[in-house]
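See structure below.
As you look at this complex, bear in mind that one protein chain is not there, while each of the others sits in place.
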Amino acid sequence: MHDLKTVTALGGTTPRVDTFARVTIAENDGVALASVAARMGHEKTCHAALEKLLGAVPAVGRAVLHDPEAGFWMGPDQWMLGAPRATHELLADQLTALLGKAASVTEQTGAWVVFDITGPGMADLSERLCNVPIRRMQAGDVQRTVIHHMGCFVIRRQAEDHIRILGPRASAGSLHHALVEAAQSIA
Amino acid sequence: MRFSGLRVIKEALTGHKGWTPAWRDPEPQAHYDIIIIGGGGHGLATAYYLAKEFKQKRIAVLEKGWIGGGNVGRNTTIIRSNYLLDGNEPFYEMSLKLWEGLEQDFNFNAMVSQRGILNLIHSDAQRDAFIRRGNAMRLNGVDAEMLTTAQIKERYPYLNTEDARFPIKGGLAQHRGGTVRHDAVAWGYARGADSRGVDIIQNCEVTGFKIENGKCLGVETSRGFIGATKVGCAVAGSSSRLMAHANMRLPIESHVLQAFVSEGLKPVMPGVVTFGAGHFYCSQSDKGGLVFGGDIDGYNTYAQRGNLPVVEDVCEGGMAIFPAFGRARLLRMWGGIMDMSMDGSPIIDKTHIDGLYFNGGWCYGGFKATPASGMCFAHLLARDAPHPNATAYRFDRFEKGLMIDEKGMGNQPNLH
Amino acid sequence: MIIDHPLLGPRDSAEFTYKGDARLIDRPDPEKGATAHDFYDYGYLRDNPAGWHEELWFHEAGDRSWLVVTRNTLTHEISKVELARDVARSRGRSK
Partner (left out) sequence: MTPKNRLDGGQIDPAITHEFRFDGKSYTGHAGDTLASALLANGVRLMGRSFKYHRPRGVLTAGSEEPNALVELRSGARQEPNTRATTAELFDGLVAKSQNRIGSLRFDLMAVNDRFSNFLTAGFYYKTFMWPAAFWEKIYEPIIRKAAGLGSLSLLDDPDVYDKGFLHCDLLIVGAGPAGLSAALTAGRSGADVIIADEDFRMGGRLNSETFSLGDQSGADWAAATVAELAALPNVRVMNRTTIIGAFDHGIYGAVERVSDHLPTPLDGKPRQVLWRIYTKQTILAAGAIERPIAFENNDRPGIMLASALRTYANRYAVAADRRVAIFTNNDDGHRTAADLHAKGIKIAAVVDVRADAPRSHDFEVLHGQVIDTKGRHGLTFAEVRLESGDMRTLECGALGMAGGWNPNVHLTCHQRGRPAWNDALAAFVPGGVLPVGMTVAGAANGDMSTAGALRGGAEAAKRALGLKGKLPTLPEAEDAPVNITPFWYVEGCSRAWLDQQNDVTVKDVKLSHQEGYRSVEHLKRYTTLGMATDQGKTSNMGGLAIMAELAGKSIPEVGTTIFRPPYTPTSIGVLGGRARGQAFHPKRLTPSHTWATEQGAIFVEVGNWLRAQWFPRAGETTWRESVDREVLATRKSVGVCDVTTLGKVDVQGTDAAEFLNKIYCNGFAKLAVGRTRYGLMLREDGIAMDDGTAARLADDHFVVTTTTANALSVYRHMEFVRQCLYPDMDVQLISTTEAWAQYAVAGPNSRKVLEKLVDGDISNEAFPFMACANITVCGGLRARLFRISFSGELAYEIAVPTAYGDALIRKIMEAGAEYDITAYGTEALGVMRIEKGHAAGNELNGTTTAANLGMGRMVSKAKDSIGSVLSEREGLNRADDLRQVGIKPVDPADPVPAGAHLMKADGPVDAAHDQGYVTSACYSPNLGHSIALGFLKDGANRLGERMRLVSPLTGVNVDVEIVSAHFIDPEGERLRA
């Protein structure tokens, strides 16, 4: 066992939480991520494996909010899979073992910062941030978009007032700043 | 009619009854020695210099709408000659020198204002590139000066040097650069050409070329066929459309560049400032409007209007360096169609069709080039040889690998 | 502008990066005798019509698909949007 400790994307030892009157912004440091792209000619095998793992293959623009592994569609024949980091630190290796030569798997855990935004002001906040039709989105809808020049995924989670934003980890501070300012705006 | 101080006083005292039209409204003749297609700045300047400098006769300018209605009527009025490459710098310096004597030359006040242009520097790499460029200018005998941030701050005290995301590390200045009252350029050339016998024919759209045995014999127009010994095309954003009538494909794409003007404000901007890293440039007009712009929208278009993302991008750049402009208001925005070439530099050349000549590919730099473009195109038309300052602006440079690529963006027009 | 992505539906063109004439798909093949002149023609002489234009857009802030968009350069109306990969295959491109 190594003794290296992780830091969160915002640089802390514990995830940051900011609470406002109508919305809570919580850094989520507990997600392991890996991308899966079907190899050409092995799409069916790949789909079958994903279906077995998640219960369904995430459709275009959709997430499968399965537990413990979840996944969402990133592009044609490409998905992002996530799972609790505590149990799936080696998610990419696990997926590679599962999928074999049917897919290309790439570790993505370190590439993203994850924020959970909850509360009755969630939709108002989203409208100040990015071009997603937030009030029309259903649980499991996913849209990749831009927030203040940062490419992000916006995932509408199960709860009506909950979105999860995946943003570029190196810009975690800038993204957090944008979220907090928007939260103050709609307070 | 020549304008003079005396004349102005006399007319003021007698109710302005004596002023006559700035140009005639002639019917097209059956045949001209030289037809220029395009009554914009470049076309009118070409006709003017053909008549004045090259003593050509029987010249017509054909304009599909109203003269000066193309890019000369919808630009951000900047003149400068701060180029890097051999193929460009002498040409643009020639243009700047022509600007400097233009008003006396054509007896019309176009308000050439050499208030200086300043390119801001935000990184070491940018500084290296600007030093190289400034040196190229100096080695060509052109004025250029490196300014420190403190010197810049003296001139623009409200520039954001304290809290800038990309700190200002100096600037390359060309003090002879500046602005010109753009519409007046078209009118001045038109008036000057008209008085030398050039027929300026408005509302006359060219719909085709008459080409026989590889020779151009004239043009079909909305007002009938007009014969010509030589035909010069100077239609900027419409180049590809026009030359398609001659079955030519051009190394040009048409893009829209938006420009913006604020409400009139008491003077705040002494000169022109460009913020390349933030896609923003700005000057202030003699009426007080902040005139500013940024990048082209980036997609092929012939619609003279752009879209919001670029508007926002430009204003973001503006607010990044001039946070005091936040409470000024944007009054009007418009779009001009740029003939974006494959290396960002223009073409002034004969075509493969005898008697058919082409001037275009000016990208967003056409306005400042107007006098030199007119002079060099006139030279080519009158003498059948390129002007010494325009020898590199050839069609075949792309096939031969002799691109003139100031920005190093390659054959991707929307990046130039 | 709104580009009706064949997979994702309508998306703001601000999410895309523009490349230009879709004939850039038709890269000459030197192994089949294409010459430098063919490459010059391919690289430099693009279609620039005032009207319908097939062009390449990259969904940079989206699913990273290259699209072929048929758009009118006079009106900005878009009549067709396809995945460039499908178009490339239909034009005979493979490996």
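Letters are used for the chains, namely A, B and C, taken in the order the chains are written, and counting of residues starts over at 1 for each.
Just so we're on the same page, contacts are C-beta pairs under 8 Å (C-beta built on N, C-alpha and C of every residue); 3 or more make two chains touch, one makes a residue touch a chain.
Bear in mind that the values here come from a model prediction, so they are computed numbers and not experimental data.
Student: Mind giving the shown chains that are in contact with the missing chain?
Tutor: A, B, C
Student: Looking beyond the chains shown, say which of B:262, B:345, B:359 or B:389 touches the absent one.
Tutor: From the options B:262, B:345, B:359 or B:389, the contact with the absent chain belongs to B:262.
Student: Consider the whole complex, including the chain that is not shown, and state which of B:59, B:117, B:152 or B:184 touches that chain.
Tutor: Reading the full complex, the residue touching the unseen chain is B:184.
Student: Can you name the residues of subunit C that touch the chain not displayed here?
Tutor: Against the left-out chain, subunit C lists 1-2, 12, 17, 19, 24-25, 27-31, 34-36, 39-40, 42-43, 56, 58, 60, 64-66, 75-78, 83-86, 88-89, 93-95.
Student: Across the whole complex, list the residues on subunit A that are touched by the chain not included here.
Tutor: That gives, for subunit A, the contact residues 1-9, 11, 29, 35, 37-41, 78, 90, 93, 101, 104, 106-112, 127-133, 135-136, 148-150, 168-175, 177-178, 181-182, 184-185, 187.
Student: What subunit B residues would touch the chain not displayed?
Tutor: 3-5, 7-9, 12-13, 16, 19-23, 25, 65-66, 68-69, 73, 86, 89-90, 103-104, 107-114, 122-125, 127-141, 144-146, 157-158, 160, 163-167, 181, 183-184, 187-188, 202, 262-268, 278, 284-289, 303, 305, 307-308, 311-312, 314-316, 318-320, 323-334, 397, 399-403, 405, 407-411
Note that in this section only the chains that are shown with their structure count from here on.
Student: Report the inter-chain centroid distance for subunit A and subunit B in whole angstrom, where each centroid is the mean of the CA atoms.
Tutor: Whole-Å distance between the two chain centres: 49.
Student: Roughly how far is subunit B from subunit C, going centre to centre by Cα mean, in whole Å?
Tutor: Each chain reduced to its C-alpha mean, subunit B and subunit C end up 30 Å apart.
Student: Mind pulling the subunit C residues that touch 2 or more other chains?
Tutor: Touching at least two other chains: 12, 14.
Student: With touch defined as at the start, can you tell me which subunit A residues reach subunit C in the complex?
Tutor: 60-61, 73-76, 78, 131, 144-146, 151
Student: What residues of subunit B sit close enough to touch subunit C in their complex?
Tutor: 238, 240-241, 244, 249-254, 298-303, 307, 309, 342, 398-399, 411-414
Student: Applying the document's contact rule, which stretches of subunit C touch subunit B when the two form their complex?
Tutor: Residue list for subunit C touching subunit B: 1, 12-14, 17-21, 36-37, 40, 43-50, 53, 55, 71, 73-76.
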